[in-house]
Structures are given as structure tokens and as C-alpha cells.
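All protein chains of the complex are present and in place, except for one that has been dropped.
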Amino acid sequence: MKISVYRKAHFNAAHRLHNEAWSEEENKRVFGKCNLPNYHGHNYVLEVKLTGPIDPETGYVMDLGKLKDIMNKEVIERYDHRNLNLDVPEFRELNPTVENIATIIYKRLRSQIDEHMGLGIRLYETERNFVDIEE
Amino acid sequence: MKISVYRKAHFNAAHRLHNEAWSEEENKRVFGKCNLPNYHGHNYVLEVKLTGPIDPETGYVMDLGKLKDIMNKEVIERYDHRNLNLDVPEFRELNPTVENIATIIYKRLRSQIDEHMGLGIRLYETERNFVDIEE
Amino acid sequence: MKISVYRKAHFNAAHRLHNEAWSEEENKRVFGKCNLPNYHGHNYVLEVKLTGPIDPETGYVMDLGKLKDIMNKEVIERYDHRNLNLDVPEFRELNPTVENIATIIYKRLRSQIDEHMGLGIRLYETERNFVDIEE
Amino acid sequence: MKISVYRKAHFNAAHRLHNEAWSEEENKRVFGKCNLPNYHGHNYVLEVKLTGPIDPETGYVMDLGKLKDIMNKEVIERYDHRNLNLDVPEFRELNPTVENIATIIYKRLRSQIDEHMGLGIRLYETERNFVDIEE
Amino acid sequence: MKISVYRKAHFNAAHRLHNEAWSEEENKRVFGKCNLPNYHGHNYVLEVKLTGPIDPETGYVMDLGKLKDIMNKEVIERYDHRNLNLDVPEFRELNPTVENIATIIYKRLRSQIDEHMGLGIRLYETERNFVDIEE
Partner (left out) sequence: MKISVYRKAHFNAAHRLHNEAWSEEENKRVFGKCNLPNYHGHNYVLEVKLTGPIDPETGYVMDLGKLKDIMNKEVIERYDHRNLNLDVPEFRELNPTVENIATIIYKRLRSQIDEHMGLGIRLYETERNFVDIEE
């Protein structure tokens, strides 16, 4: 029996999909509207999942207030109301697809979360398109 | 007794809030994060409401397939995956707040909908912030 | 200042759109997929709105448990898991568009609700298509 | 043409329904499970609606950040994680039905909002039971 | 670390539950309202999950536009606005429970998706009843 706790947050950001190594035609063919030059944006919704034992004293897997602080510091304050391509160093050279954004978020959070605890990420770009990362 | 039909659509766009007539400091003070220079974005959700009699032959107030086509032509194809400030002529000089975007959408749809029919608009910028327009 | 209370319920039903007075071609042209002969269906969601004064003894506009009973008797027990065209007498000759279904529900409930109380109906056929009736 | 802006917030509170002037039997008969002595609770969701002209300089009906501050001060900080019957003075003698809670919230906010602006309230006790107040 | 992408779609269909090998009484006893003879229906929501490596050139696990096309061709165009029992060959002899519908969808999609990629299915019959299939 394995228990996990989840916490949701959200950020609103602009992005465009683009591979610098490709021609404009190739970018347009592969990424379509997502490649339009002046950016578009999304209300991203982030769910973070932590798996571990329940602390018998608190009844918590982890204090979700502390998880919220980590999520704010590592993700929300850095991405919210930003242009992911222009303002966020990790996407200067990495195409900000929802897969790549989730991967970076996973790595940033993994470094801040106790290594004995399992970590999962779900990131919604829209209600219809989303990704998750499981260990 | 008054009956209305509703149809939903969505578009993903970038924008920033900015008043060209103001100093940078004033813009920052009033619009905060929404004024950041490189744009952010949203998954906008648009609900259109038409009020009118039920056609006794079809049982429709209006064929929602036709309403969908009008919404696509007037709004979705023009705003989706665009930067509202840079790509959409009506926001070159008009600050794209959710109030102003809804007003422009209302006017664009009003010109395409039978004048005997009532028209309403609801526009969600996020699940927490939205506007509506009623006649 | 006007206060209204709302109660939600749902029913799952089959239907098709069809005008008996028209040719097959005309039905197909106007109603498209909704006219396919063997029916399709929806998870309908019904919201009922009652407007009236707050009873100072109970603090209720109306006991929502009693409203629920009326909704069950007049709507849910008659429409849930039914074929609206074949099983429900009021749609034998009336095309079960969401507009017509809402109108019939409004009339059925109106006859059961105190005439001094305002009544409104919202009926969702899908999350994207819905109607409301206001007095 | 009338434009309104909306802002959502939420609070988690305990309550029970009870009329001190009635016998235990009468309370139980009228309020059922909602009268159980040790309280139950809800995740209340509050939507506030402001109606007024768009300020041509800001493009806002009202700065929703300022509205959020008023909602926090008048409602959220006072009701969140509280027992409405025991901790909130306005419900010491007033039965905290969703109708009465919404009425009190309306009055508290009305006193803080510019009198030229229209104010509406929607309060969800659950997804299935809610009220609204319109002027 | 394992990454999955998800894509949602929906179809509206009629069905009834029925086992041809059983008596009417047995069908009624086991399937209740779901066995009523003239069909009922649902707004089905389908989530498809693909698990695989991120392509370093595109930043995609799979182009969700291509997944959407496969979902449309294999599922939506065949089931939407249909009667599953009468119109869809795979349910002529197979009872269209949500479990069986999901299994068939899984098999249809599995044959169209790269075998090195993991595939999962979630199918909602209503918001309250749903299934998933994991490999």
C-alpha cells in the first residue's frame, strides 16, 4: 500500500514552439500555429505528487504548505506572467513543449524534495493536452 | 419567458497590459506582473449567448453549427495562437484587458447576428477572473 | 436585492432530431449527425433556479430537499435512461432539441412551484451547448 | 450594453443549521442531517460580480487585485477555517444557511464597493447547491 | 523517469446493456435501468495516454495533432452520434459496458500506435463512472 499527496498550482505564460536548427518552413510544417512568431500563451496547471510514508506524529506525508512554498519558489515565481522562450533561462535553448516544461519542473523540484520520497508531475497546457512524469 | 442558447469555444493567446500614454513606472504600478514586457498568455474560454424565439420548424433558437462558424471566423481564427497586442489590429491601440477583449468580441459578433436576437458574451481569462456583457 | 437558490440534477437519455413534416433530405441537411436514425445520447445536466424571499424562520428560500423531490418526480424519473423520442409522450410530436426539452421542463416545474416564486432553468446537453430560460 | 467583471475565492468552514426558537424535534424535522449537533462543513466558493463602466485609461471595470483584497479582508480572513456558528459574530443569532451567508457577504461587500457600481454574489455550498444575489 | 502525454476527445452515443443469452428477467435484474429497451445515452469523454521518450528534435513524445487524427479516425467518426448496439459492428455481439467500450478502443488504437510506445485509455461514461486501461 502506497500513499501519495498532491498539490495544485497554476501559472500563466507565453511561449512558442521553435527549433533553431531548422528552416522556417520546417518549423511551420512541424509546429503549425504553435510556431507563430509573436507567441501565444496558456493557463498552465501543475499538479505535484509526493509518495512516502505518513509521519505518525503529524499524519502528513509532507506538510503541503511547505510543498507549496517549494513550488512557488522553483516554478511559479519564475514562470508566472513570463515569456518562457525569452525570460526563462532553461528554455533559451530548449523548445518549451509541455513535455520539456514538465521535465524541467520535475528536475527543479526533484533537487528540493527528500530523495526518499517519490515525486510525480502532471502539467496541463490546456484541459485537452497534458503530460505526466512518473518515477 | 425568455429562452437563450449558449455555445462555448476557446483560444490560446499572448498579451500584456500597457497604457502607451503612461510612464513605465505608472504602468508597472497599475498593471503589476501583467505589464511585464515580454508578454504572458491565457487559455481564454468564450461563451456566446443568443436570446430569441424558438423556430417551431427546427426547434432551434439558432443552429449552433452556424453560430460556431461565426465564432470561428470572427474570433477564433483571428485570436487563437496570436499575440493580441502585436497581431490583432483592434488591440494595437486598445489595452487587451479581459473587459476590452470581451467588448470587441461583442461588437464583432453583434454585427453578424440577426438584430432581433439578443446577444451576450462571457469571457474567461482564467477560471477565477472573467467578464460578461449583457444587453 | 433579489436572491435565488439553485439545485443541480442529471439524467442520461437518448434522442434524435427529426421533423416529421420534412423529407429525409431536408432533415439530414438541417440536423446533420443529430438526425441519424438510430439515436445518440447525452448526459444532460439540469440546474433549477428559484427566486423569492428568505423565510426568516428557516433561512431558506425553499427547502432544496423538497425541490429535489419535485425535480425527481417531474423530470429525472421520467427522462433518465429513456429515449426521449420514443418513451416520453411530450416529445412524440415535439422535436427534442435542447431548447424544446428545457421549455417542457420549465412548464412541468412551473406547475409544481409556488406561483409567487420566480423559476429559471438551465439545461446542458454537453459542456459546450446549453440553454437557459428566464422569466 | 452592460459589462460585469467576476472574481472567485474560496473558504472552508464548519456550520450547522439550527433555529434556537424551535424544539429539537422541529429542528431535526426541518433541517435533517444539517442539524446534527457537532457540525459538518463545506468548501464554499464565492464569486463576486461588479457591474460598471470600463475606465478608458486602465481598461478595467475595477482592478481585480483591489477587489481580491476587499474579499479577503471582509470574507476570507473572517470565515476561512472557522466555525460559522461559533466563531463569526453575524451568525450567532442568524442561521448560517447558504442564503443567509450570501446575504451577509453581500452586505459586507456592498459597504466597501463604490455605490455607483452594481454588485452581485454567487455562493456555492456544494457544486449542486448554490445561491446568487442580484440587485 | 517516465513521461506520458495525454489527449482528450469526446463522443455522444446511445446504448443499452443487454446479454442476448439471458432471459428478459435476468437482464432486468442485472442491468436495471441500463437495460431499458429503447436505449439511453451519454457524453463519453476519452483520454488517451502515450508513454515514450521525448524526441530531442521536436520536444514531443508524439505530435498530438497526429494522435488526434488517429483518435478521430478510429473512434470519434465511428462512434459519435451513433447507437453503439445497432450501428457499431464491434458491439453487435459484445455488451457495450464502459469496460467493453474502453477495451475495444484500446485495441483499435493499439494497432495504430508505434509498438515501442506505451498506451493507456481512460473512458468516462459520466463524471461519476469511468474506467482506465493500463499496460
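Each chain gets a letter, A, B, C, D and E, in the order it is written, and its residues are counted from 1.
Operating definition for what follows: a contact is a pair of C-beta atoms (placed from the backbone, for glycine too) under 8 Å apart; a residue touches a chain by one contact, two chains touch by 3 or more.
These figures come from a predicted structure and were not determined experimentally.
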Chains in view that touch the one left out, judged over the entire complex: A, D, E
Residue touching the undisplayed chain, where the options are A:L17, A:V61 or A:I101: A:V61
Contact set of subunit E toward the excluded chain (per top definition): 17, 19, 21, 30-32, 94-100, 102-103, 106, 127-135
Positions on subunit A contacted by the hidden chain, ascending: 1-9, 54, 57-61, 63-65
Contacts of subunit D with the absent chain, listed as residue ranges: 10, 12-15, 33-34, 36, 38-43, 80-83, 86-87, 126-127
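We adopt the following convention: only the chains that are shown with their structure count from here on.
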Subunit C reached from subunit B - shortest hop count over touching chains: 1
Between C-E and A-E, the pair joined by more C-beta contacts: C-E
Chain whose average C-alpha position is farthest from subunit D's own: E
Subunit A and subunit D: spacing of chain centres that average the CA atoms, whole Å: 34
Shared-contact residues (touching 2 or more other chains) in subunit B: 127
